[in-house]
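Yeah, one chain of the complex is gone here, protein chain that is, but the others are all in their spots.
Labels run A, B and C following the written order; every chain starts at residue 1.
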Amino acid sequence: MEKIISKEALSEFLKDGMTLMIGGFLANGTPESLIDFLIEKNVKDLVIICNDTGFPDKGIGRLVVNRQVKKVITSHIGTNSETGRQMNAGEIEVQLIPQGTLVEKIRAAGSGLGGFLTPTGIGTMVEEGKEKILVDGKTYLLELPIKADLALLKGSKVDEKGNIWYNKSTRNFNPVMATAADLVVVEAEEIVKAGEIDPSNVVTPGIFVDYIVKGRG
Amino acid sequence: MEKIISKEALSEFLKDGMTLMIGGFLANGTPESLIDFLIEKNVKDLVIICNDTGFPDKGIGRLVVNRQVKKVITSHIGTNSETGRQMNAGEIEVQLIPQGTLVEKIRAAGSGLGGFLTPTGIGTMVEEGKEKILVDGKTYLLELPIKADLALLKGSKVDEKGNIWYNKSTRNFNPVMATAADLVVVEAEEIVKAGEIDPSNVVTPGIFVDYIVKGRG
Amino acid sequence: MDIRDRIAKRVAKELRDGDVVNLGIGLPTMVANFIPDDVEIHLQSENGFIGMGPIAGEAEVDKDLVNAGGIYVTAKRGAAFFDSTMSFSIIRGGHVDVTVLGALQVDKEGNLANWMIPGKLVPGMGGAMDLVVGAKRVIVAMEHTAKGRAKILEKCTLPLTAKGEVDLIITEMGVMEVTQGGLVLREIASDITIEDIKNATEAELIIDENLKIMEVAE
Partner (left out) sequence: MDIRDRIAKRVAKELRDGDVVNLGIGLPTMVANFIPDDVEIHLQSENGFIGMGPIAGEAEVDKDLVNAGGIYVTAKRGAAFFDSTMSFSIIRGGHVDVTVLGALQVDKEGNLANWMIPGKLVPGMGGAMDLVVGAKRVIVAMEHTAKGRAKILEKCTLPLTAKGEVDLIITEMGVMEVTQGGLVLREIASDITIEDIKNATEAELIIDENLKIMEVAE
């Protein structure tokens, strides 16, 4: 199975209103070339699951600025004033989730778990509408899985089988998002032959990756 | 803080009746030198959390044969007939847990989660005595965290700060056990200087590791 | 051809190019020997890797590389190692396309018993419960009977591994699919009659109106 494709071949998978996970943390480890392509194709009404909405000119923020986003499910929007402005104007829906809970919800979906109990958010607005469960005298929130139609990742080195290695802090949400979407596309900074990444150093096994696109670098 | 110590320095931490996690899968990735030491010191009535009880002459099985184990919490005892014999004779308590549930219980403890919902075990003996929770029309078991007093790990390469890299299939339960015990000791096949393991390839961050012991190789 | 080879060979036909597959210990492991050259499957080993190759020859043994049965194996080019949490995220998370396991008992509702015989044999479930619950498709591959006793039952009597998760049963006598309506015989071995297989099966067998001869020819 050939996984390396051109960006253009992704067109058939893009649909207005779809739910995306996009890797990165304040645009570090975010697949900018794939975002370029979303902008070029101008897919609309996207629901985006992401750590943060980046900056107006960098990362996921560019999709917000271009008004392609209906809703973001995220932990932080403070670095992109446009997200806040659209939220206050009622133009975008923002669902804020504590970062550790967000990443764990994605992991639960990818790992076949029905949910998990976290102490985070107890006694705050975050607990509203959630089931509380007492374990060993301590109260936890039951948090549920969250998944996506399509995950867009950024890998530093990707082999032709889709195995991914991430350099330094670019890893962040990318590996967990690889497990929790129906279709997974990775933007590769560098594409290498199978075996060039030491199998003991692979972070995301290639079985999670459907397609590989060479990034603009 | 100097983390590299001699086995002998571990004596003060060993106590009869303590709960241990020991890494490895059918003795692959099991810290044999640390098991040597447990046998030498003859600590008794141990509760051991482990994937399996290895073989009579290899891995965790040696502690069973030497009658140092009061209870094992494990997914499999089939490769060590002595565990089964002691169980049938009422000499050892065996708690069997599905492998994926066992590893996730350890992770929950290490990750500050109060529990998780798994579909594994529904409709089987495993569900006995456990709370069932319905999410989105599907029934899950609520499984709770499990932790230990002491975790004994095996690392292929360990740097002087305790960062661990595991070769091939020796990784298994080692990284997760590093997160879920009050004290963590790693047996190093090779000890290297800080920085010799590429920081992007470290699997277990050194902050989890209290002590490093050079293995017998 | 050996009975077990016949079963393994038939199971191999169920695997598709690109499938992620976990093969249980014993007969299921033999399935790997019958995969056509033009089909690339990714063997997952629950102790922590994907891309498992054949058993290691004497010169290939690497002390750090065993399969879930503790046997020295090889890894293919492009393999990936991971820890047990990731291994079961893959398994329970629906990322394994097919798992092939043996059974002590299986029944017409797709219930499976393969991990213990109370008072006799209690090896433990290992990763089997997670695999059967998590894999997209569960194939039981086994000899049709045990010492003449039926293993395909109306209702399992041994402690279950999982409830209602088995999709397909492949034995030397035939191929049976678990459906809402019951256990349907899709294929039958060329050397037996419908009566033969019915006699060897406790569960009621619904005969597919398009019943085929099981392809196990060499």
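To be clear about the criterion, a residue touches a chain if its C-beta (ideal position, glycine included) is under 8 Å from a C-beta of that chain, and two chains touch if they have at least 3 such contacts.
In this text, all values refer to a predicted model and were calculated from it rather than measured experimentally.
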Displayed chains contacting the withheld chain: A, B
Contact residue for the chain not shown (choose from A:56, A:100 or A:195): A:100
Given B:43, B:97, B:113 or B:146, the one touching the chain that is not displayed: B:113
Chain not shown, touching residues in subunit A: 25-29, 51-52, 55, 74-79, 84, 87, 94, 96, 98-101, 103-104, 107, 118-126, 156, 166-176, 203
Interface residues of subunit B (partner: the chain not displayed): 1, 107, 109-113, 159-161, 163, 179, 194-195, 199-200, 202, 205-208
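The criterion applied here is as follows: only the chains that are shown with their structure count from here on.
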Category of the chain touch graph - line, ring, star, complete, other: complete
Between subunit A and subunit B, centroid-to-centroid distance (C-alpha), Å: 32
Separation of mean Cα positions, subunit C and subunit A [Å, integer]: 35
Multi-chain contact residues (two or more partners), subunit A: 111-113, 199-200
Residues within subunit C bordering two or more other chains: 49, 75, 81-82, 88, 91-92, 133-134
